[in-house]
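Here the complex is missing a single protein chain, while all its other protein chains stay put.
Naming follows writing order (A, B and C), and every chain is counted from residue 1.
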Amino acid sequence: MTSTTEGRAGWDPSTLQSRYDVVRTYTETLAAPLSPEDQTVQSMPDVSPTKWHRAHVTWFFETFVLADNEPGFAPFQDKYWFLFNSYYEGIGPRYSRPDRGLISRPGAHDVGVYRSNVDDRMRDLLTTLDEGTLTKLAATIELGFHHEQQHQELLLMDIKHVLSRNPLQPAYAGTPSPTAETDQLGWVEVDGGLVEVGHEGDGFCFDNELPRHEQWLRPFRIADRLVTNGEWLEFIADGGYRRHELWLSDGWAKIQTEHWQAPFYWTEVDGVWFEHTLHGTFPVNPGLPVSHVSFYEAEAYATWAGKRLPSEAEWEHAARVTGSTTDRVTGNLANTTSWHPEAAGQSTGGLRQMFGDCWEWTSSAYHPYPGFRPPAGAIGEYNGKFMSNQMVLRGGCALTPAGHARASYRNFFPHQSRWALSGVRLADDGATA
Amino acid sequence: MTSTTEGRAGWDPSTLQSRYDVVRTYTETLAAPLSPEDQTVQSMPDVSPTKWHRAHVTWFFETFVLADNEPGFAPFQDKYWFLFNSYYEGIGPRYSRPDRGLISRPGAHDVGVYRSNVDDRMRDLLTTLDEGTLTKLAATIELGFHHEQQHQELLLMDIKHVLSRNPLQPAYAGTPSPTAETDQLGWVEVDGGLVEVGHEGDGFCFDNELPRHEQWLRPFRIADRLVTNGEWLEFIADGGYRRHELWLSDGWAKIQTEHWQAPFYWTEVDGVWFEHTLHGTFPVNPGLPVSHVSFYEAEAYATWAGKRLPSEAEWEHAARVTGSTTDRVTGNLANTTSWHPEAAGQSTGGLRQMFGDCWEWTSSAYHPYPGFRPPAGAIGEYNGKFMSNQMVLRGGCALTPAGHARASYRNFFPHQSRWALSGVRLADDGATA
Amino acid sequence: MTSTTEGRAGWDPSTLQSRYDVVRTYTETLAAPLSPEDQTVQSMPDVSPTKWHRAHVTWFFETFVLADNEPGFAPFQDKYWFLFNSYYEGIGPRYSRPDRGLISRPGAHDVGVYRSNVDDRMRDLLTTLDEGTLTKLAATIELGFHHEQQHQELLLMDIKHVLSRNPLQPAYAGTPSPTAETDQLGWVEVDGGLVEVGHEGDGFCFDNELPRHEQWLRPFRIADRLVTNGEWLEFIADGGYRRHELWLSDGWAKIQTEHWQAPFYWTEVDGVWFEHTLHGTFPVNPGLPVSHVSFYEAEAYATWAGKRLPSEAEWEHAARVTGSTTDRVTGNLANTTSWHPEAAGQSTGGLRQMFGDCWEWTSSAYHPYPGFRPPAGAIGEYNGKFMSNQMVLRGGCALTPAGHARASYRNFFPHQSRWALSGVRLADDGATA
Partner (left out) sequence: MTSTTEGRAGWDPSTLQSRYDVVRTYTETLAAPLSPEDQTVQSMPDVSPTKWHRAHVTWFFETFVLADNEPGFAPFQDKYWFLFNSYYEGIGPRYSRPDRGLISRPGAHDVGVYRSNVDDRMRDLLTTLDEGTLTKLAATIELGFHHEQQHQELLLMDIKHVLSRNPLQPAYAGTPSPTAETDQLGWVEVDGGLVEVGHEGDGFCFDNELPRHEQWLRPFRIADRLVTNGEWLEFIADGGYRRHELWLSDGWAKIQTEHWQAPFYWTEVDGVWFEHTLHGTFPVNPGLPVSHVSFYEAEAYATWAGKRLPSEAEWEHAARVTGSTTDRVTGNLANTTSWHPEAAGQSTGGLRQMFGDCWEWTSSAYHPYPGFRPPAGAIGEYNGKFMSNQMVLRGGCALTPAGHARASYRNFFPHQSRWALSGVRLADDGATA
């Protein structure tokens, strides 16, 4: 997939197979609490049905690994190639995205059969791979793992929205939501100068994290934790959603049209704010990080606070120099009872909540790094073609699978997106700037 | 419900109960072949999910019968009153119609539980009813039967559309579609004069079929069968969809915008027309009645043929004087293998295919009969408030349950509707007109 | 144009020419107070710019009279045939209706040049017509007169809307608006039976007023004047726009979506209702007929009042039997200072305000009369193709040119239209019904 992972060492068949099993099983674990009906619904065009996610990640292995390498390959179902292609124009025509919720068949069970079939074939392939082919294929298979992890996160964000549309207020999981005490926001000073940005080293990365390159930064400060619900309530109380001077013009138009008055999943009942979560609906907890806000809201909040958002280069550089690494990411299903938001903020090198709470809006448009070249073929459509009209988010969130986050990771959403688990970290110019 | 049924004799508890069981069971029979996922999808705003139909007809009995008559009544679920109210403003706020497909819960199984609960309570009520209450309630309960039958028909029309959107081309039922030989279209002459229109006698009718009243008709002719697929193919071949002079202005605009070139479920593959049916997709059979055409298409076809559509008064009068009664309706699940279209056209008094093939567009706008007054209360919203922007269809169709059709029955759809099982019968001015 | 006017006597060249001059001059008189900018604006798709009206009625004579009869005919400008064709598909492609306001050229002055050119050519033609051609052409020329009169009325309705969108509140004409005292509404009883409907006699009529035919009416009552603004204020005060049970379903949806709370041109300022008129903006006068209400509002008002709207047959029959003829129409520019609404209601045969105040909504859908056949050729598109999704209005209004109204005249607008000068006359079932 990327120049660093192609042909790099470290993958042997048994490691690949065991990793394959872990990733694939985890998707089914996430889908397990959901009924066939839950897995069918598409509550808005951005959202995909659960069973579509389960099938699409399977299609990815079938298309990009099995098709060219399985002896006597034939697709499990011809029509699945059409139904479960997300956006790869190079593969052929696709089923219309906003219509994914119209497809009752294959049903949830049928998708399970499809998954098993591809799993069997993948395991067969992995056991029979010769060294040369392994070297050639490992990068694509690893991309498949990370692709599936992205969809694991999306599956949870999406079902959260699906369930939110239901007046019965169903919960995805019964565990009670975490709470947190409010504490003092601190600032970490970071020197500027000529810094390096982009993925470094042998590990996996997506193509959009490369090439690693130099960038000039002025000294800056960055908050040591995310903006909290309690702080957001002050913003609301101070007329944050009614004062045009705080907003970008597009954002102001949006909040007028959509009547936004609070984060996405908040509802006011008799003067008290409640928040829809994967556990059900609860009063807003002031100590937890605010979540499900758009870039426009993040930017307006920063203006109101007399601060600004960090650029993606500032964020990445700060993560590196403060030693905030992904090792300490805990915001996932395996090792926390929390879906969202993540209570157990990590304190690392001065910066907390860097990887396991909310994706953090930056002030940077999502554009290619200098010298970026997407790979040839359909796989080249993975990232590059989305580099317009979106903003970069950094870090990770409570729904991000373990091992999926890293300091150079570039997530991206349109300015108005709110259904993703997105939050806000403030920055400011450095003392000597 | 109507002045004729209120308080009329003929209903005793055991007949009511047995009729209740028959109607209610038939709904579940129709839903049986459908998976939970099938029952969840709403493929366009006009369509409702199967499980919504199943719940809504249940809600009707709970709301209009149990609520005021069951001792210690409490709703099965408070929120169901909100979710399964179709359009009764008098009952309170309703869940948005185009969003019915977003509701994954209650699931198909949960709806079954709801149905059983209401069935038990209805049976309890029916066994304990005293004579006076029975007299008071019978009309509403009977309305509940006919209401459920309407939804049985809709359930089939709707699932036909849901399945049509699926590239896998699933069938609702495996039985092969019927075919028919083309035969000669004949004409039946009918005298005009001062005729009576509207429901007559003791049997059930909807409020919109009353009052029976006089209307002046000129002599006319009416076709003894429906327009066939074969005739429609000639219309297409003669540029029917490309010649503006055949069309009403609104219809012409519609076919331009929507790119209509054939009936709703037709698709051309390599010069051959195929039709999506509840059995699957088959080549268009020339001898069967054309179906799934809009009023605009019906009217344009009639203009092309040098004829016109019958008015609803002409249709009803012709049905009466030729002795075309509903006894011979066969287009239902119990006694035909055909879903659609109905092969076994009845030849009765000269007019065939009057009740069991396709709903027949008339030239009459759906307006109240002279002297029409809807009943008081929420039940008064059943029909009257829809009397604008729609055209009347008469007869019945292959999906209409047995016992549900009659000569005075007024069905109605907007001019552009095509997902209903609608067809065309031609008329013309009489020889002496 | 119609079977009665084709070839009928009464037209000689000099009468035709003098009538031509009167009609054509009146259009320019109406446009005179309007600046080139006023004449350019299209304030919504239903509205046409003044200069477009002026050009289109000219195009009508050029297309349907000169083109086939002028020796050596050539169009004044080729492109005008495209720009000023309103809806005649038979003539060729047309310029998009909603884009009429994008056409700055030809300007208002250029349109005047076009008008003069066609006037000269028409006068030349009229002076050189032989008897046979005259007989052949007279009906089309007369249709051109009535066509231009229709557009004179539309020109005023349209410019009223254009000026209403301007915060400067400009007036079309400076004359003060009339006022009227409220008086008692009376009822006129009319016998039913088999009556004749449709145009009768030698005079001009549009094709949609024919054939004259029989219709059966039950005895009915009809109000002797229109509903007043004062009565409408009571309807508003009684929650008329907030009570769903008064409304057709489509109407209720419309007033929700559009936030209707009063007639089209009413605005509430500090608890007082003001009305935009062609004279400027004034407090609503309680004694004048309510105007600029949609069919939905008219129907809801009638329901609220415990009455109903008359059918078009009832209206026409009542006009005939009470002797309400068009001779007494005074609602035009020549003989009243009033544009709208018309103060001087006429008392004729018991029915007042029949022709010169507001077009009156009926309960009848706009459909062809039994036996209706539009003329051959493009001229056949004049009326027939609009016979769907519209309701009939009868009478005439304060903006209707003198000589243009008659008892059999069928005007028509969609249910939701409000920019036309439309009002409400109530009806009810007769005492003996």
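Basically, contacts are C-beta pairs under 8 Å (C-beta built on N, C-alpha and C of every residue); 3 or more make two chains touch, one makes a residue touch a chain.
Everything numeric here is computed off the predicted structure, so don't read it as measured data.
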In the full complex, displayed partners of the excluded chain: A, C
Option from A:90, A:167, A:201 or A:239 whose C-beta touches the chain left out: A:90
Of C:13, C:107 or C:380, the one touching the omitted chain in the full complex: C:107
Among A:214, A:234 or A:258, the residue in touch with the chain that has been omitted: A:214
For chain C, residues in touch with the removed chain: 35-41, 43, 51, 79, 82-83, 95, 99, 101-108, 162-163, 165-168, 170
Interface with the unshown chain - residue positions in chain A: 87, 89-90, 194, 213-216, 218, 244-245, 247-252, 295-296, 299, 363-365, 367, 370-371, 380-381, 385-389, 415, 429, 433
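Operating definition for what follows: only the chains that are shown with their structure count from here on.
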Chains touching both chain A and chain C, listed by label: B
Same or different residue numbers at the chain A/chain B copy interface, by half rule: same
Most central chain, judged by mean C-alpha position against the global CA mean: B
Chain A and chain C: spacing of chain centres that average the CA atoms, whole Å: 60
Euclidean distance of C-alpha centroids - chain B vs chain C, Å: 38
Euclidean distance of C-alpha centroids - chain A vs chain B, Å: 48
Residue list for chain A, restricted to those that touch at least two other chains: none
